[in-house]
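Below you'll find the structure, written out as structure tokens, and then a few comments.
For this depiction, one protein chain was excluded, whereas all remaining protein chains were kept in their positions.
Labels run A and B following the written order; every chain starts at residue 1.
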Amino acid sequence: MMTFAGFKDSFLWYSFKRDKIAIISLLVLVLLVMVAVFAPLVAPYDPYDPEMIDIMNSEIPPVWEDGGEKAFVLGTDSQGRDMLSTMIYGMRVSLIIGFGAVALQAILGVFIGLFAGYHGGFLDSFFMRAADVQLSFSYLMVAIFMSAILQAIVGVARFGEIAVPFLILVIGFSQWPQYARTVRASVLAERNKEYVEAARVAGFPSAQIIIKQIFPNTLSPILVLSTIQVANAVMSEAALSFLGLGMPIDRPSLGSLINSGFEFIFSGAWWITALPGLLLVILVLSINMLGDFLRDVFNPKLYKG
Amino acid sequence: MNDTLLSVKNLYKHFDISGGFLDQIKFSQGRLKCEKTWVKAVNNVSFDLAAGETFSVVGESGCGKSTLGRTIMGLYPPNGGEISYRGSRIDGLDHKQLLPYRKKMQMVFQDPYASLNPRKTIRQALADPLRFHNPQLTEGEIKDRIDEVMLQVGSDPQWISRMPHEFSGGQRQRISIARALIVDPEFIVADEPISALDVSIQAQILNLMMDLQQQRNLAYLFIAHDLSVVEHLSDRVGVMYLGTVCELSETGILFEQPRHPYTQALMSAIPKLEGGASTHVRLKGEVPTPINLPSGCVFHGRCPYVNQRCIDEIPQLNRLDDGRQVACHGVEEGRI
Partner (left out) sequence: MSTLLEVKDLVIKFALRTGEVTATNGVSFTLQKGERLGLVGESGAGKSVTGFSIINLISKPGYIASGEVDFQGENLAKVSDERMRSLRGNRISMIFQDPMMTLNPVLTIGTQMTETLHQHNPGMSQDEARNIALEKLRKVYIPSPEKRLAQFPHEFSGGMRQRIIIAIALLTDPELIIADEPTTALDVTIQAEIMELLMELCETDDMGLILITHDLAVVGQVTQNIAVMYAGSIVEKGATSQVISDPQHPYTQGLIAALPQSSRQGERLNQIPGMMPTLKDIPPGCSFNPRCAHVMDVCKIEVPQLRVGKNGNLVACYLYPLKKEQR
């Protein structure tokens, strides 16, 4: 749709080149995502491999503290796992859940928003009221409720295996109204434009008009929303895991890592909680900064070309 | 008029703007009522259009002229009346049944910046409808048709891989016309196609439309507010006020001597190039809302010749000796 040459002339690229925060955020984010994707190659140890864990190595501080060891740059946790490797793998889990949940939200929300917005009437009222009801529940409440049921059904031991899809489903389903509302709003704006009427005059069926004509014009708000939603989903996952409803400690995400270190924070082993916490902040901050930048660029009120 | 292409009979289009159920509840005369609010955009409009003819609908904003055009095109379902195309009813047809007529009836829109999808190349804008209606065409044939139409509207076929934002308003309007022409229609509704363009570009687009009419024997339903353009281009003109046609006539006769008091006021307001003393007929008051139409003649509140009959009775279009139709009691009675 947009050629590379077109992109180089675009307002997006122009603004990006002049926004230091956006450039730094993107670099940080790309670095973190690459590290997460190539975790088995990057991480010095495999935290999932019991062979490589020695309980004798537990609670070694980072290298710059007294008692630090060169083998464990960022120290180890209470089970003797290398912090750096555990954090890299944890971030990987967090990002998988974040992106997965957002993909689910987006598919549901965009689909509902497009059709509800274009057709209006009963369908529209029904889904928008459903969205209101959905948003009036806290996702935490839903997650606690559902994980309790699920753990009762499959048992706590097996729950760990299905935790990732479970978290994706819970976070995905609880946040679809964000997409549905945003998409519906832009569909309502686009629906009465003359190019849509021209497509109707040409005789295209409505499903084709919605997907081929209107959908491409709602991409900008979807893109802006997606960045914010990825950050939110990562945070939600961390919150759930911190509360013990998410990833189990043998396959930790950033949230469960923070949780696992929490009891040691006053016994001096601050790094088990603080380092994953810092990584979470950097990850979420860089995504949010990028989202802010995109919002500023795409906001037509601020747009001065 | 033996070769009737389009025939509109007693067409009504009312829009429900009452909103949700709670908005409809009203309290009147001590009782709760559930009441709908209607905008009566088009009321009892009838006219015929011959093949190759240009019929213009003029009127001020809010008179229902655009709604009329869109209802004819099937963008809005009518609330009453008949629309026939070459003798067969096309109102109330479903999507599939309408398809053969979609090729014959096309539309050109007012705003050249909104009428092309900003995310589609010109090639997509032109090829999509063509391929949709003629799935048997090969890629080569589609390309040939696009090239031919682009040339015909005075655009360079080399431009088709560009996006709409790379073009000026006049160029976009040419491409909009090309999009309408690509399915080879015989009737085009042109909704204010030049009012968003600059003067020197307006002339280019008008010339293009006249040339295309000659080459392809197109019929136009030309919707406009600019009377000088209408006078120049149309064979016949219908003047609309508040959803009804008040005068319908051949262009020359109408502009020479308008008969309906509203037409007279409208024509006197056209600024003349030569300047000189203004002969502008001032109307009292303002256009009433189409939600509560006045009783009788919709123009009676502003008409200088109003009498009791105008307030009570809705005037019908009557044919005069010179062939024009006027909906006015005063003209019928010989008062005006």
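The criterion applied here is as follows: a contact is a pair of C-beta atoms (placed from the backbone, for glycine too) under 8 Å apart; a residue touches a chain by one contact, two chains touch by 3 or more.
None of the values given here were measured: they were computed from a predicted structure.
> Of the residues listed, B:Cys34, B:Ile270, B:Ile291 or B:Ile311, which one is in contact with the missing chain?
In the full complex, the listed residue that touches the missing chain is B:Ile270.
> Of the residues listed, B:Asp94, B:Glu286 or B:Asp321, which one is in contact with the missing chain?
Within the whole complex, the residue contacting the unshown chain is B:Glu286.
> So which of B:Gln152, B:Thr251 or B:Gln325 would be touching the chain we can't see?
The single option touching the absent chain is B:Thr251.
> Based on the whole complex, identify which of B:Ser161, B:Asn207, B:Gln257 or B:Gln316 touches the chain you can't see.
Considering the complete complex, B:Asn207 is the one touching the chain left out.
> Considering the entire assembly, which residues of subunit B contact the chain that has been omitted?
Residues touching the hidden chain, for subunit B, are 60-61, 168, 170, 198-204, 206-207, 210-211, 225, 227-229, 231-233, 251-252, 265-266, 268-275, 278, 280, 282-283, 286-287.
What we mean here is this: only the chains that are shown with their structure count from here on.
> Could you please state the distance in Å, as a whole number, between where the Cα atoms of subunit A are centred and where those of subunit B are centred?
It comes to 50 Å between the two C-alpha centres.
> For a test of understanding, state which residues of subunit B touch subunit A in their complex under the given definition.
So the residues of subunit B touching subunit A come out as 20, 70, 73-75, 95, 98-99, 102-103, 105-107, 109-111, 114-120, 128-129, 132-133, 163, 176, 179, 183.
> Can you tell me which positions in subunit A touch subunit B when the two form their complex?
1, 6, 125, 193-195, 197-205, 212-213, 216-217, 219
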